[in-house]
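Excluded from the complex is one protein chain; the other protein chains are retained at their positions.
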């Protein structure tokens, strides 16, 4: 089933009560259409959303540190306790060091949390796949928030990432993101070999978020 | 009234359900003794704790970014929506750039959240005071988690920080931390001119957290 | 005497042999006009330039670490050995944590190297002044490389920084930067109370660097 991961970022339209409202819309979409939606709110919003919806709630970032003398870190254990079932790692707007990415994946895996490692090109997709996350999500940074879908603007980065990931770690899924908004973008992404998309502003900043999501999933 | 800020860090004994339990103990202490306790759990734990206790709940870290295309950041707006009323900033285990500290203070101030900027010596306390947070908390990093109280091991860094802060910004409060565990440590901290303490492992890792807190506040 | 600090950044026109050539032009300007020029090449270029010119050569960045087990850091000792006599600290394109800024200033001071701490607004200028560097250089990041001079676009940030710095640490000098290119920009900067300017692309990317510098210093 197609995976649609909606990164709430820190937009006003997806923070606090608005985050809760949007998560419920995503849950409706997941019920009404044959897609698996994942919502990715800010960490402080995870607990309230997890109590209110049944679809998976992921964090936008997780640190690889465990229990101990760490301050201001986001631990996998705290995410799980708040109801999250996975996390983005190394998003373009929250890049991590290589050793941190590996530690974050391990921390999540040990608690049964899913991991999506974001990358910026084919080479880093290949490197990320070598770390065996659940998914690699390739997003050319220059297209993020642009409204220009990666599946059209740079199909080679998607196709190349799929090939690189499958070559190194066949069990790792591939998502693509950046500029994805419409059903045709999603369809193109799937045709290029990805198993789903990571999207944000195209939906969150839409005048009608529910309609934007419906357009996305029915257009595919 | 003496301010006692308990940083939960990411200890097992102060994460998830354990965080909730500990926050309730802190609330009891605040009711039973003439001290103002502030609990500082991980961000993912803030919402559940805020619903359960009436004492102030602060975050361990806040980013200076606002609404927008940011991923994995902790915004003041999300903290407020989850029930937090303030945040540590620039803790020794989560140091920030100078411009980020200033942006974090502004972001909190604009939403009515209190700010405690952590520093490592007299010079950085002076610089932090110039940014006008609500509190500066000086903590020599080498004493954090050591069990050796800063109020004994390095009284000059506390006295000097109080003098520096009051010289530059008389309205900014001063806390001290690192190695604070017992009532005598707290008393010494107050005698050196601080208005309270920032503490963590001494209480959190105690066999009996409630008793450790009682010893702390009654010894003062 | 007016201080003119030319940040070479990593432009092609100011790297390697081009850096050496440009440093010699700056030396000529310093001789021919009553200004004190400081050149700020990349660290790898410092040694060759220091051997070739007599004007001060500063680094673009210095770390606060000393002798020891550190890799990839730029120590004050190595800069001094290569012939540098000062360093920028916390440039907008190389921001540092508060504690690092303080450590870098101390490391330089202990070896007799001059320090220019860059800041982004009045509040951070005040905080930087509290750390007692030789100079604070205020540069609104949005104007850097814009060609729009800070002295015209935002005179208040210069005037306010001068006031804040002199209030807290009268011995600390104030420079301003961002968008400074022409003589009138420099003159305006001096009239606002600064003791000099920090500039880069306006000179380095000029068709004729020598002429651009002459226009700068004679227009003032």
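A, B and C are the chain letters, set down in written order, and residue numbers restart from 1 in every chain.
By our rule, contacts are C-beta pairs under 8 Å (C-beta built on N, C-alpha and C of every residue); 3 or more make two chains touch, one makes a residue touch a chain.
Computed from a predicted structure; not experimentally measured.
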| item | value |
| --- | --- |
| Left-out chain, listing which of the shown chains it touches | A, C |
| From C:2, C:42, C:125 or C:151, residue that would touch the chain that is not displayed | C:42 |
| Of A:111, A:153 or A:168, the residue in touch with the unshown chain | A:168 |
| Touch residues of chain A, complete complex, unshown partner | 90, 95-102, 119-121, 123-124, 126-132, 168 |
| Residues of chain C in contact with the chain not shown | 7, 9-12, 15-17, 19, 42-48, 59-61, 65-75, 77-82, 84, 88, 91-94, 144-145, 200-201 |
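Convention: only the chains that are shown with their structure count from here on.
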| item | value |
| --- | --- |
| Contact graph of the chains (line, ring, star, complete, other) | line |
| Closest chain to global C-alpha mean, per-chain Cα centroids | B |
| Top-ranked pair of chains - ranking by C-beta pairs in contact | A-B |
| Centre distance in Å when chain B and chain C are each reduced to the mean of their C-alpha atoms | 36 |
| Inter-centroid spacing, chain B versus chain A (mean Cα positions, whole Å) | 33 |
| Centre-to-centre distance between chain C and chain A (centres being mean Cα positions), rounded to whole Å | 42 |
| For chain A, residues that touch 2 or more chains besides their own | none |
